[in-house]
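Removed: one protein chain of the complex. Kept in place: all other protein chains.
Order of writing sets the labels: A and B. Residues in every chain begin at 1.
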Amino acid sequence: MATKNKKLSLKDKYQYLTRDMAWEPSYQKKEDIFPYERFEGIKITDWDKWEDPFRLTMDAYWKYQAEKEKKLYAIFDAFAQNNGHQNISDARYVNALKLFLTGVSPLEYGAFQGYAKVGRHFSGAGARVACQMQSIDELRHVQTQIHAMSHYNKHFNGLHDFAHMHDRVWFLSVPKSFFDDARSAGPFEFLTAISFSFEYVLTNLLFVPFMSGAAYNGDMATVTFGFSAQSDEARHMTLGLEVIKFMLEQHEDNVPIVQRWIDKWFWRGYRLLSLVSMMMDYMLPNKVMSWKDAWEVYYEQNGGALFRDLERYGIRPPKYQDDANKGKHHISHQLWSTFYQYSQATNFHTWIPSEAEMNWLSEQYPDTFDKYYRPRFEHWQKQQEKGERFYNNTLPQLCQVCQVPTLFTEPDDPTQLSHRSLVHDGERYHFCSDGCCDIFKHEPEKYIQAWLPVHQIYQGNCEGADLETVVAKYYHINIGQDNLEYLGSPDHRRWQAIKGNKPLGADDSKDAA
Amino acid sequence: MSVKALYPYSAEPKDLQANFNGMQLVYVYWRKHLMFCSPFAFLAAPDMPLGDFFEQVLRPAIAAHPDSAGLDFSRVEWQLDDQPFTPDLAASLKDSGIGHKSMLTLTTPGLDGIGGSAT
């Protein structure tokens, strides 16, 4: 292989094209050019120690990304031309996509902005290049997700105004506030939050088993964008691990700061992913893996290996890891119950799991489903059969930090809510857990400003005093089309027509349009 | 602790009572009735008598639960912000010490949710 030797080695090429293109400023002070690098308390003595295991240069980056895009868009075209939406397992599945488009895709855009910003604010060339590439990746992700789902938007309800909804709808304040919290922190906390805690430790739970589930439910478009996005993730995860190791190796004073960020962002991410738990257990008609099993593989096993590796730096597993591990038996059921009762205010439908699905849940959750959750669903099913489908007509209390309704139960007592409360500066605040309460205590000034959707409605800031006006006018959710129960919904009737079970009703004009 | 920032950092709480147009928030949590996923958040007038609050605000909110038919408010064990509380039905929310964003908790021995499952 004599020809190979003529090429620069990966290491040399990376050195020439990345590090050697950086320069030392001569007529401005470094601190003035990079003003955000110090205030968080992270001490960096030598940026050259930054490791870039992938050693990807911009020319190689564009080459591989172009190839990924060509493959992806060929599949989108094939999916659309062949009416791929007709081949999914069941139209209930599409509701998971509605949640994905309104809840996750805008976070990709937030990540694009976030990485562009921190890439600008690091003085180390290696970190800057990695952040720049990730920023471009994230922009690609949001674009490909919108393209993939635009096909579904032609045939199903609830997908028409995702960006508007992300900024306003009550449950979407959960993902939105998560990212706003990270983006309003300093650059090192941002990377700990998103690159490490989210990308390395937690996003596997969304993008690996859920996307495998999309494939199992016949959704060629989603599995393809999911895995195409995830193919960038190997780099993102590596950035996440490298940034942590880099901070820990630079100075011992960094250890307690990083530990606190890991504690915080593990818990923030875990709460955010409770939405994914219900997508996996309740919204995939063909099941691949329960949330509990996914948690065991992708957090307990992988996270265990990771945190053991980090022990040598004096880092321990996240403070509330045990509570999260206990929650794996419960959170998907608790979340689905919540969305079932508040479906009048969602852009997707909910339903009672079928008998076969409930039996699957009993098998997967032998200690909890029959004891605590099946009675709830069976009661609601009876109500529904009597024509009294249950909706909760009051507004829920929200956690001041994660903004999820305070619906979670005590780690060791599933019959009691793990509600916490404290008074700060004369004002009372409520939390879903010790994890969220701790986060508040550390930075109360940040969280007292939380834009809590329920409180905003009551303050009269959401275009109306009654829920129907808020849902229709402020959220842009089409009442009777996008929201409420799945059974009998326009989506359900349209699906029956596609499958030839029933003639299309006169008001189902969406396909014709 | 406080927020680390490049400048002196201070902020106003978003949910001061003054922002609620003369009203206040009251939360109510009915233990072992998790069919209602979380405590309720109600908007109420501070001078509303507690008896009216129970009958006109709370009663309709829990009506969908089978246990609500057998619920006698006078036999409930009450807590206000985690402290024991004895309601005076004629007193206003404000005079009862139920402040903005206070939480009332109901414990109803014998009523343990559907089939005793805390639902």
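In this section, contacts are C-beta pairs under 8 Å (C-beta built on N, C-alpha and C of every residue); 3 or more make two chains touch, one makes a residue touch a chain.
Keep in mind that, in the parts below, contacts and distances are computed from a predicted model.
For the omitted chain of this complex, the UniProt record lists the protein as "Monooxygenase", which is one of "Protocatechuate 3,4-dioxygenase subunit beta", "ABC transporter", "Monooxygenase" or "Formylglycine-generating enzyme family protein". In the entire assembly, the chain absent from the figure touches the shown chains A.
For the chain missing from the display, the contacting residue among A:V169, A:V223 or A:C432 is A:V223, taking the whole complex into account.
When the full complex is taken into account, the listed residue touching the unshown chain is A:D309, out of A:D20, A:D77, A:E252 or A:D309. Although one chain is not drawn, the whole complex shows that of A:S231, A:Q250 or A:N393 it is A:S231 that touches it. Seen across the whole complex, the unshown chain contacts chain A at 4, 9-11, 53-56, 60, 64, 67-68, 204, 207-209, 211-213, 215-216, 223, 227, 230-231, 233-235, 237-238, 241, 288-289, 301-302, 304-306, 308-312.
Basically, only the chains that are shown with their structure count from here on.
Between the CA-based centres of chain A and chain B the separation comes to 31 Å, rounded to the whole angstrom. Residue ranges on chain B touching chain A, taken from their complex, read 1-6, 9-16, 19-21, 23, 25, 27, 29, 31-32, 34-43, 60-61, 64, 66, 81-82, 99-103, 113-115, 117-119.
Put simply, chain A touches chain B in their complex at residues 35-36, 39-41, 186, 334, 337-338, 341-342, 371-373, 375-376, 379-380, 383, 390, 392-398, 405-407, 409, 414-417, 419, 421, 425, 427-430, 441-446, 448-452, 454-455, 458-460.
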